[in-house]
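Once you've had a glance at the structure underneath, I'll fire off some questions.
All protein chains but one are shown at their positions in the complex.
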Amino acid sequence: MKGTGSLRNVSNKLIYGLFITLVIGLVSVFGGADLFAAYAAGTEAAADAASTGGYGPAPVTTAADYPSYAGVNGRLAIWIFAQLHLWFAAFVLAVPIFVFIIEVIGMRTRDKRYDDMAYEFIKVSITAYSLTAILGGLLLFSLILFYPDLFSYLSVIFGESMFYYALLFFGESAVLYLYYYGWHWLQGGLKKWIHLTLGLTLNAVGTTLMLLANAWLTFMMSPAGVDPAGVFSGDTWAAIHNFLWNPINIHRFVANIAYGGSIVGAYAAFKFLTARNDQEKAHYDWMGYNANFIAICALLPLPFAGYYLAAEIYAYSQQMGITLMGGIFAWLFIIQAVLIGTLFLSANYYLWCGMGRSDGAKRYTKYIKYIAIVLVGAFLVWFTPHTLVLTNSELKSLGGPHHSILGPLGIMPAKNTAVNIMITFTFLSFLFYRRSNKVATVSWEKTGNIIQVALFSAGIVNILFLGIYHGYFTNTVYKVAASIPQVMTTFTVIVGSLILDSFIYRGAKDVGPLHWGRIPDRAQYALFLLAVAFTWLMGLMGYIRSGIRQHWHVVDIMRDNSPDAYTPTLGYAANVVSIATIMFLAMVIFVFWIAQVSTKKSLPAGYWKE
Amino acid sequence: MRIPRLLQATLVLVGVYFGFIVVFDYILEAVIPRSLLTMYMFFVTAGVFMVFTYDEDQMRELAAPIKAMVEDPSKRGVRNVVFLLIPLLVGYGVYDKTMPSFDAPVELRTIHPAPPSTAKIYGERVNLLTLENPFRHYETEDPEQFAEYVEEGAAVYIENCQYCHGDKLDGKGPYAEGLNPTPLNFQDIGTIAQLQESYLYWRITTGGPGLPKEAAPWISSMPVWQNFLTEEEIWKVILFLYDYTGHAPRSWGAANASH
Amino acid sequence: MRQFLKVVAFMVVTVGLFAGYSNLGIPQIQPAPPPTEEKIDLSAMTMDQFVALGERLFSGKGTCTLCHNALGRAPELGEIAISSQARLDDPRYAGSASDIEGYIRESLVDPSAFVVVGFGKAGSNDTESPMPSVNSGSIGMSDPETAAVIAYLQDNGGLEITVEIPTDLGEAEDEGEATNSGEPREPITDIQELVDNHACEACHTITDAAGDIGPDLSKIGATQDRDYIRQALLDPNAVIAEGYEEGFMPDDLGQQMYATELEIMVDFLSNLK
Partner (left out) sequence: MSLKNKLISFGIAFVVCGGGFLLLDVTLMNMQGLSLIFER
């Protein structure tokens, strides 16, 4: 692992890294759960003492209870602040996770490049961290100012946990500063271990912070621990551990990592484009590759986490579920499909472009066009809407608003099939990339390849079979259930062929050194596209998650009686999200810029007296 | 002879475009909506661009004719023609888009609007979330009785519904031609197979006028059947609809249980 | 700098494409506005709003759902359309109501007028109801509020709503507590009246009439002293007798009773041996 490094080792390390991420995630989630459970025992005792006497019902508001300041639209202000806060928070929560992993990889391999890259990542996120806090403060202020009744009601229920949140935030800052400023001090031997422990603590605290904040927002969607009039039972744990809490926790944890990866990827891409020499170019190309790898690894399970969340929303309230998928928000999922397709396509494009780094890639490039055909085809299915926009002549010619061929593509089984195929083929792109610089030396290479092809074919056949059979030939009850075997098939294919691959390429020879930095500039734009599409998509999905509450602050308990209680049109929401995205990108550019300003020295000689 | 890459890319795009039209409009006889085709082509173009440009050499080959056309002094004639044609094409596009036509504007209806949690049916507030078909349990308990109810439902259907929804339940009844929106095709996998029985009950009893505002434009000519039929007749018709089409109503309980 | 501008332009164009597609590529549907909130002002109230008010009272102030729920502690009210008529026709019926509205009102105000079989106080052979009257004691609904609950019950049960929206305003909302006349009431000296007013026997066995939701109090004086009983009345959740759930006994008796009344109650209970 010196110089340009071996490609296979890089990706293997990152796969171990991903495994560690999972462990951290599970430890944090369950460790956090233990912590909460202990806390719960406490609050239950408090609930016993308080009984039902001490709390009032949820406030009933009128339009007059929503103050306006300086002509600012309260909803718009809070929307934008919340969104900006969330983006930064996702970024600063995710970066320490993979910084920690990369640092561990660096320590294990004793390859200083990893350590340097980890340090560069955390440096980027330090300024973002303070921006997160500032935006969180703005969010809090605007909530208190524009929605005082809601805030006071929520603080009756979560007052205590809000206090712990503030304390934790303090702890998070302390650990982060120690971690960052102590980076060069805590190097080598035992000191490195102390530093890694700090990193782990940082992640545990950060994840706990996220879990707490998630509880507040999921309480508003699926209130618990209160009676139908909104009278709090005094049991804070019940309110925190509400129905949608864990689905959101999982979804956000995975999405944050993917998001953090994509933003860091954009950083590397920009540094690549402005690099002054080949060495710098090679470094940032390598960094961009790793960031993109992290983003894709987290992107692959994301549709399933999202599916699980949607299923839980359905299970919690069919009303909310139908508003989410069948009502006016159905069109939002078409926009979402376009964006997710964009993510997949640009991630794939980056991988294909990256094959130029290896001299052995020519053996695989001939397959790329087939992958592209399948990806685009699956993508077209993925975004075909259920309700087609038809002109009158088309309507007459079809004999109704339902298209006999395209109509079935609009419902869930087809979409599930399409997304699983997309994921499988994205993985195939990655597999080709992995192999491009390798020549296997084991005697059974051909047989191994055939088995791998058979595994892929059987997996794809199974996904298609499940999709077609369960989508169109069985009772509707099983339509949705079919997606679970589909997902498991996809995972089996991925894991199975990774294992097989590692055996086939055991002791394999390199074709030649990898030429880091030999990648077209266009590929860097794919990384920008990934970051922008991700940011925008998160904004849009945040809107719908909040929007399905409709005119309720707290669903079925506290009604929103402000003049802004109506649901806006999708176009309006998209415009707000776009403006917020541009604001966010501007701030991110500032963050990146400020991170490199500190290393600049431009003082003319003779300014200070000697 | 090798086809130049720029021509290859163009041929692929043109081929896919007309391929869609030929396959859907002529072979399958189910027109592909032009709005959808436009979106399809956007992403097909993106895909073609990706395949043709991921490699630096291929990219150069692809761009070479364009570069030559713009920069090479000997290609002056072509350049002038192209630079004249492109603005003209854009101009025609704008003209075509803004020119008023005699077609009715494109309207979009939400075919399955979200149901309210309760609805007033037969003067009674019913909870649509828990409402069940009172005859459904006969399907397993007493199949003969069930078949009888389906039969009765069929009679009600033929007397009242088939004029629009068709005797094959395919939405092509004798009056269907005159209606816009056209009557629903129950055979379609995207209609009743996606819905619970309580949803059908709500839509049949309250009809077009009972549609929520989001289902606008509010022009469905479905009558308010609670004014003409009894509660039992409607439940039996629902049994018939599922029985005849072979679909099964969606049920949340079972879907959750199988998770 | 040129690269920087190129990247910025690329990002802005990308965002613009997304926004453009969302605005122009997909149909813009104006979602339905939120349903209007029921006004408390009776004069401007439609029947739907009145029914909604009744529903709120039913699950809120009236505390009806404490017993009238799926647990079967009290009769199910969803089938009131069928059951009310059946009860009027019941040979055991001895009340004064002649129509369904009257029957519902009577059941609310004088629950013991007719007790459904199996729902009476234990030992009373279904002649006495454990339900407290809604317009007295701890619930204290005003007449318009009672009317709203009747309207809700009729609507919920699938009946024609026959209640008229009352026109005398002011009493609809609970401005004061149970005594919204403003005048202090006369202290009660009769123990039976006290026990009835607070519906103690809905849950407890005190003399012969018996409820089994709360502990048996018929021999309470033998095992507990006056201080314990006083505490149990004022702060019922402080000590919970084994086998009973907390939170059922009203914890605001201290606000509802005069001190003299409390002492009468304590005297009475501590002498039950």
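Should a chain be cited, it is by its letter among A, B and C, assigned in written order, with residues numbered from 1 in that chain.
Here is the rule we go by: a residue touches a chain if its C-beta (ideal position, glycine included) is under 8 Å from a C-beta of that chain, and two chains touch if they have at least 3 such contacts.
This structure is a prediction, so every number in the text was calculated from the model and none was measured.
Q: Based on the whole complex, identify which of A:Leu273, A:Leu466 or A:Val591 touches the chain you can't see.
A: Looking across A:Leu273, A:Leu466 or A:Val591, the contact with the absent chain belongs to A:Leu466.
Q: Looking at A:Val439, A:Ala458, A:Val495 or A:Ala586, which residue reaches the missing chain?
A: Hidden-chain contact among the options goes to A:Ala458.
Q: Mind listing the chain A residues that contact the chain we can't see here?
A: 446-447, 450-451, 453-455, 457-459, 461-462, 466, 469-470, 474-475, 477-478, 481-482, 484-485, 488-489, 492
By our rule, only the chains that are shown with their structure count from here on.
Q: Could you grab the centroid distance between chain A and chain B? Build each centroid from C-alpha atoms only and quote it in angstrom.
A: Distance between chain centres: 31 Å.
Q: Spell out, as numbers or ranges, the residues of chain C touching 2 or more other chains.
A: 27, 29-31, 33
Q: Which residues belonging to chain A are in contact with no fewer than two other chains?
A: Residue numbers touching two or more other chains: 327-328, 338, 385, 389.
Q: Please output the residues of chain C touching chain A within their complex, sorted ascending.
A: Within the complex, chain C touches chain A at residues 3-4, 7-8, 10-12, 14-16, 18-19, 21-23, 26-31, 33-35, 37, 59-60, 65, 237, 246-247, 251-252.
Q: Contact residues on chain A for chain B in the complex?
A: Residue positions touching the partner: 311, 314-315, 318-319, 322-323, 326-328, 330, 338, 341, 345, 348-349, 352-353, 355-356, 365, 368-369, 372-373, 375-376, 379-380, 383-395, 397-408, 410-411, 471-472, 475-478, 480-481, 484, 520, 522-523.
Q: Touching chain A in the complex: which residues of chain B?
A: Within the complex, chain B touches chain A at residues 24, 28, 30-36, 39-40, 43-44, 46-47, 50-51, 53-56, 59, 103-104, 106, 108-115, 117, 129, 171-172, 176, 180-185, 188-191, 193-194, 214, 247-252, 254-256, 258-259.
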